[in-house]
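A single protein chain has been removed from this complex, and every other one stays in its place.
Showing chain A:
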């Protein structure tokens, strides 16, 4: 994956596949601590301890059509390459939280990339479920909750191309200055 935002899309798709109805994607930038934290938290079916232990093994997958699952191993690798790491907390029936930390300014830190494209893609392709996208940077914050968007839309689906194009512009404008801080070190 060339961008962390692509890992985020991939990992959040696991949440969708796990039956999550509310998935929270959070990007936190703390320039003083040189810390970038990316969290994907869902209320899907969760995993037992044994499964949690195995999911970052590239040769483990829940799929039956082939024997590798690369999503979480790639995300972990991207985090560890910067001196950070990946943690997974999960409870069967309650949900799963995947949290990756990265060292800002590290030479092996992949660019965050098009986070807006990731979020809009998730929302547009999964219009029946909700997402909360939050970006914080040194105390400033932006948040979008699709439940709020849904209220305004009054039944017009979140998958409508015109809605997706609007959301793209909306997120881009409102998060640009916050996300930029991840590159300033």
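Keep in mind that, in the parts below, contacts are C-beta pairs under 8 Å (C-beta built on N, C-alpha and C of every residue); 3 or more make two chains touch, one makes a residue touch a chain; residues count from 1.
Keep in mind that, in the parts below, contacts and distances are computed from a predicted model.
Novice: Which one, "Glycosyltransferase family 2 protein", "Phosphate import ATP-binding protein PstB 3", "(2Fe-2S) ferredoxin domain-containing protein" or "Chromate transporter", is the UniProt name for the chain you do not see?
Specialist: Its UniProt record gives the name "(2Fe-2S) ferredoxin domain-containing protein".
Novice: Tell me which of A:30, A:80 or A:114 is the one touching the absent chain.
Specialist: Candidates A:30, A:80 or A:114; residue touching the omitted chain: A:114.
Novice: Among A:33, A:87 or A:159, which one is in touch with the chain left out?
Specialist: A:159
Novice: On chain A, what residues meet the omitted chain?
Specialist: 1, 6, 9-10, 13, 65-66, 69-71, 74, 114, 117-118, 120-121, 124-126, 148-149, 152-156, 159-166, 168-170, 173-174
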